[in-house]
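One protein chain omitted, others in place.
On to chain A.
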Amino acid sequence: MSKAKDIRRHKWTIDFTGVYRSKSEKQLVPSERYVAPYGYSDSQVSQGEHASKEPDSAIIAKKSWDIALGPLKQIPMNLFIMWMAGNSISIFPIMMVGMMFFRPIQAFIAIQNTFKMIEGGQAPLQKFVYLLGNLICLAIAVYKCHVMGLLPTTSSDWLAFVMPQKRLEWSGGGAVL
């Protein structure tokens, strides 16, 4: 490190911080020699408490809304992908459907963290919107599965579990021997 210090103490170096100066010199003393640049005000700008906080919360709300509306914004895209993928069961549509399931589920898992990021007065509404968006995404994915015939919703899906009927009467015979 000492080496680096030496290097920095180059003759061209202008030390603004005053690290290597003596203690008295360390303070940045406004010099009369230099004219303050335009727009520079020496006096401390007193900023009102309420004035500074107003835009902050707006930004937070905006940011939070961004997060909250994120899943909803994906929906048109998802719909488009779904439409493109078609209803046949092959590797790409399955991957698409998988992704569509994966994202909202991932979002649900990380929902605690996401909710921490959402602040502000509208937070409950935003949280609700976020949740809703993800639910809608999930619903779309489920619907896609349904359209593709991957959901066991019809009676035919349960046919394999239907037991054979028990025989109540026994009848035997045939042509007269």
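Assorted remarks:
The rule is short, and it goes like this: a residue touches a chain if its C-beta (ideal position, glycine included) is under 8 Å from a C-beta of that chain, and two chains touch if they have at least 3 such contacts; residues count from 1.
Operating definition for what follows: contacts and distances are computed from a predicted model.
Hidden from the displayed complex is a chain whose UniProt protein name, among "ER membrane protein complex subunit 1", "tRNA-intron lyase", "Methyltransferase small domain-containing protein" or "Ribosomal protein S36, mitochondrial", is "ER membrane protein complex subunit 1".
Which of A:35, A:77 or A:163 touches the hidden chain is settled by the complete complex: it is A:163. For chain A, the list of residues touching the undisplayed chain reads 149, 154-157, 159-160, 162-177.
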